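The complex is shown incomplete by one protein chain, all other protein chains being positioned as in the whole.
Right, chain A next:
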Amino acid sequence: MVRKPLPMNEMPNTVEKVTDMTETKIAARKVQVYYGDTHAIQDVDIDIQAKAVTAFIGPSGCGKSTFLRTLNRMNDTIDVCRVEGDIKIDGEDIYDPKVDPVQLRAKVGMVFQKPNPFPKSIYDNVAYGPRIHGLASKKAELDEIVASSLQKAGLWNEVKDRLDGPGTGLSGGQQQRLCIARAIAVSPEVILMDEPCSALDPIATAKVEELIDELRENYTIVIVTHSMQQAARVSQQTAFFHLGILVELGATQDIFTNPQDKRTQDYITGRFG
């Protein structure tokens, strides 16, 4: 399902309806997450649509980032964390013992809250994933992957002359787009973004949002955000989390204009959170 990216100036008030979109990429049922004795996520059921942007909103500590990290098993790296329930991507249970979390993460990429480029050159940052997964057999192929990833991330024109320069030498917004390029380079199907703009200024944020909207054409994107305007601008589907529970899930326009739950309404009108 190919969609035309929205022009920037029309975005805030032209949130599209996506009710006709039915293809489900990720299906989660009865997901529980425990941190030691804390029950961080309770009974979350959610369907995440393919080739669309799904936003997770909610007050701090509501479990939206924790839930996001269950989708590529990043929580496995935390010792005290335990996940129960079913999470299926394309009908395949990702918590099945036969699934290698390392392979899964190649399919489900992730962009973090703070830009975290490796202390390597820009080229090596992007080439990192393709190299460890053996995606390129020749130098020319790798060059091609790096160039196209940087182009897709909208960073190519800014860095093409200094690919050997350090990734940490870029500005915050450029670093975050480098991290997105790095995630794209392994050709994932899903990209998880954990508050990707929280460390960026408004101009860099606008660029990253524009990029997210373009990426929707080829990838399923799940984004955690604290900014309701951002959720409204970039997402087609919005999920509201509160105290570890998924309170409401629906088309973004519906959530923001006609919320069904009192708590959702209170949150989006700024009564708490």
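Keep in mind that, in the parts below, a residue touches a chain if its C-beta (ideal position, glycine included) is under 8 Å from a C-beta of that chain, and two chains touch if they have at least 3 such contacts; residues count from 1.
Just so it is clear, contacts and distances are computed from a predicted model.
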item: UniProt protein name of the chain not shown, from "Rhamnose ABC transporter substrate-binding protein", "NADH-quinone oxidoreductase subunit N", "Phosphate transport system permease protein" or "Electron transfer flavoprotein subunit beta"; value: "Phosphate transport system permease protein"
item: Among A:Ala106, A:Ala206 or A:Ile245, residue touching the chain not depicted; value: A:Ala106
item: Identified contact with the non-displayed chain, of A:Gly91, A:Pro119 or A:Pro202; value: A:Pro119
item: Residue of A:Lys152, A:Arg182 or A:Arg233 touching the missing chain in the full complex; value: A:Arg182
item: For chain A, the residues touching the chain missing from this view; value: 72, 74, 77, 79, 102-107, 109-112, 114, 116-120, 128-129, 132-133, 168, 179, 182-183, 186
